[in-house]
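The other protein chains are all here in position, but one chain of the complex has been omitted.
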Amino acid sequence: MTIWTDIIILGLVLTNFRLLATSRLGAVIQTTIFQAIALSALILALAGKPLPVRLILLSLITLTVKGVILPWLLKRAMREIDVRRDIMPIVGYSASVLIGIVLLGLSFLIFMPLNEAIKSESVFLLPAALFTILTGLMMIISRKKALTQIVGYLVMENGVYCFGAALAVYEPMLVEMGVLLDVFVAVFVMGITIYQISREFDHIDTDRLSELKD
Amino acid sequence: MNILISILHILLALILSPLLFGVINRTKARFAGRKGQPLLQSYYDLIKLLRKGSVYSTTTTWVFRLGPVAGLGAALLCIMIIPSGGISGLFSFSGDFILMIYLMGVARFLTVTAAMDTGSAFEGMGASRELQFSVIAEIVLLLGMSVLAIGTGETGISRIYADVWGSDVSLLGPVIFIVAFAFMIVLLTENSRIPVDDPNTHLELTMIHEVMVLDHGGIDLAFIEYGASLKLWIFCELMTGIAIPLRTGQPFYDIPINVIGIFIVAVLVGIIESSMARLKLLNVPQLLITALSLTVAALFWLLRGIL
Partner (left out) sequence: MIISVFLIPFILGILVFITPWKGARRGLLFAGALLHMAMTAILGVFRMGTYQAGDWVGLDSQGLLFLAITTVLFFIVVLYTIGYLFRDSDIHVMDSVEGFLFRNEPETAFISCLLFFLSTMSLVCISRHMGLLWVAVEATTLVSAPLIKFHRHHRSLEATWKYLLICSVGIAIALLGNYFLAFAGHDLAHMNIDTLIDNAGHLNRTWLKAAFCMLLVGYGTKMGLAPMHTWLPDAHSEAPSMVSALLSGALLNCAFLGILRVHSILTAAEMAAFSGELLVFFGMLSMAFAAVFMIRQNDYKRMLAYSSIEHMGIMALGAGVGGLAGTGAMLHAVNHSISKGMLFLISGQLLFIYGSKNIDDVRHILKTTPLAGLLWVSGFLAITGTPPFGMFLSEMTILKGIIDSGRWALAAGYLLILSVIFIAMARIIISMSFGIPENEKTAESFASGKKEPAWFRAPVLIMVSIILCLGFYIPGPLWAFLENAAVMMGGK
């Protein structure tokens, strides 16, 4: 099982690089679908041989929420607001990928001493999870369109979920809570606010939402 | 016995490398629905060029004449280092892949100085573009080789390639494909193929590598073309070594398998060239940095067991 876990986690790391490098919103949303597939497979790969029904259910729910519902909502928002590409972010794309490399190294460095407490199968799980969180944060900070920032938030969520995946075998409830968070974000932030922002401002460039300041 | 086989491999490389260009061009032509050039066209071109004389501009010096010679010399030395099919090259020692990379770097440096020696701003433009991409490509190549070195625990390229699919696949396993992908991107960059550079372009402002060789003619151009084909052979060899895991252990079978693998890689290059358009110039560093990030990810992946 370990080799599959490793491959899935490596795939997760690669999707993060893809997110940092691209400017097309369609590609970004597609990459989140890949991440959802990786995460739901990860839960199953980490579980023991007799697969508990609860974990199978959790994996299916994750796949549905993160892989079907949220991307569908995002694509719908993309169509309604009629935005295809992100504009030039604060940090350029090549620079973002280079920063991503630094963040990956940082994640590995941080988790080296912490490893003995977690009886997880793969040594990579925690660094990859932290890297996903940092990628999501990077996207929130450096991208300018509100839709990309929301995707960044969802990626951050995926990273937190990845941490939870190590826990899921013992305490699946916490991970279920995390998926619940995703659903709430989908409903509120995307369903309501994005449309209202686009209608009110006629754009979703959040760097132009700068009227309130000191 | 091994030395004889290595010499055989070097002779095969020397003889068969211009055929690679023929294969690529034929593949592209087939994709375009044409019949295409004869497979041996490169040989005809080389023979034609060797019989011609050269015209040298008065602004150039000996540096200009050194460039093509250095390119060919470096390529020949590299041919003698690389392994094939699990059999080591003629010269193999610890750390020889670093020598190989630096040899290519020297060749590139001398080509660039030869280009700038003409005093034309146009060559300078080509030189700067070429170097911009080669900087990152070199790092990717070096890191990729380091990944393979750490993964197999060997330091000589011949030993590395002998061991890649041998020993510890689970350690190296998922990473080999990443390294292969990165090497492919480096191959396309170093040999000036689409999506980095269009070798058939005749619009001067779109040229990258062709600009630098624009002023050479006759024997110099023959050296440059032959050196380029040898370089392509070397990179295809690097790809084949990691991508095709067939090792029967008997050199009589391994060498032909290896040669066939090299030609398969050449066909693959032709397919890539036919199916993609050339990237915007500003996006090429992005492609290379993607390759860099992939190799770094692979490197971190490997280091986990060691740190």
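In order of appearance the chains are A and B, and numbering begins at 1 in each one.
Following the convention adopted for this analysis, contacts are C-beta pairs under 8 Å (C-beta built on N, C-alpha and C of every residue); 3 or more make two chains touch, one makes a residue touch a chain.
Note that the coordinates shown come from a computational prediction; the quantities given were computed from them, not determined experimentally.
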### Task
List the displayed chains that the omitted chain touches in the full complex.
A
### Summary
Checked against the full complex, the residue among A:29, A:97, A:133 or A:151 that touches the missing chain is A:133
### Absent-chain contact - pick from A:27, A:102 or A:209
A:209
### Message
Counting contacts across the full complex, list the positions on subunit A that touch the omitted chain.
### Response
113-114, 117-119, 133, 137, 140, 146, 149, 153, 156-157, 160, 163-164, 166-167, 170-171, 173-174, 177-178, 180-181, 184-185, 188-189, 193, 196-197, 200-201, 206, 209, 211-212, 214
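Definition applied: only the chains that are shown with their structure count from here on.
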### Summary
Taking each chain's centre as the mean of its CA atoms, subunit A sits from subunit B at a distance in Å of 38
#### Entry: subunit B - residues contacting subunit A, complex
170, 173-175, 178, 285-286, 289-290, 292-294, 296-297, 300-301, 303-305, 307
### Query
Mind pulling up the subunit A residues that touch subunit B in the complex?
3, 6-7, 10, 13-14, 17, 21, 93-94, 97-98, 100-101, 104-105, 108, 112, 123-124, 127
